[in-house]
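A short worksheet on the structure shown next.
Just one protein chain is left out here, and the rest sit where they should.
Now for subunit A:
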Amino acid sequence: MYDADQNRTENRVGQADIKIAAKNVQVYYGETHAIKDVSVDIEDRLVTAFIGPSGCGKSTFLRCLNRMNDTIPICRVEGDIHIDNEDIYDKRVDPVQLRAKVGMVFQKPNPFPKSIYDNVAYGPKIHGLAKNKSELDDIVERALRRGAIWDEVKDRLDAPGTGLSGGQQQRLCIARAVATEPEVLLMDEPCSALDPIATSQVEELIDELKQNYSVVIVTHSMQQAARVSQKTAFFHLGNLVEYDETEKIFTNPQDSRTESYITGRIG
């Protein structure tokens, strides 16, 4: 007999393959306890969305995943974060290498004040990923294609990246992030400065990227979280309130705080 329920579940989320395992993570900014004992397993090859009101800690937690918080002097991170069973806060881990493996795309497109080509080539160059110019050319083209911007820029690779439109700049930044062949892509509100068309293009891109990467996206747009992610985590006041399949979060959340937030109520 046809088991519709089972079928649906299989379509939704494949085999759980844990990419990032965070356990009892605490983050302090000076005296402020910003992340309170968050434990979460992030799966490989799917999109995980972090949602929650401003100041709930979702971006702070995202930045823990590639040690971006190291750059903030008053920030202190406790707990365990493992990527592929490796403790990323181990003293032997080089944060620069880690960030090549765990790429990041920010809210505001931030291309370097260099040519489109150099924007993408910079990472592979400093990480020594290309032996010669022709290899580097290939890497740049592949990254720009993955960023879904190749066709728009292939004739003007020498033009400055800052001369592109906002949506193109953001896709350039995504191309730059994937150029170093990362395994995880962190996106902190990648579409908040983009118009709906550019947003759709980036969302389509995210959907393609999940074939190869584990994507974690912080977004204020609940509709975006619903559209692009397979798993959603709801943060509130530094706590991870609920973490489940996106479909479950948006149709039948278990925690009343999640429900209040996603339905737009004063919670």
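Convention: a contact is a pair of C-beta atoms (placed from the backbone, for glycine too) under 8 Å apart; a residue touches a chain by one contact, two chains touch by 3 or more; residues count from 1.
We take it that contacts and distances are computed from a predicted model.
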From "Phosphate-specific transport system accessory protein PhoU", "Pyrroloquinoline quinone biosynthesis protein D", "Glutathione ABC transporter permease" or "histidine kinase", the hidden chain's UniProt protein name: "Phosphate-specific transport system accessory protein PhoU"
Listed residues A:Asp137, A:Asp244 or A:Glu259, member touching the removed chain: A:Glu259
Residue ranges of subunit A at the interface with the undisplayed chain: 222-223, 226, 250-253, 256, 258-260, 262-267
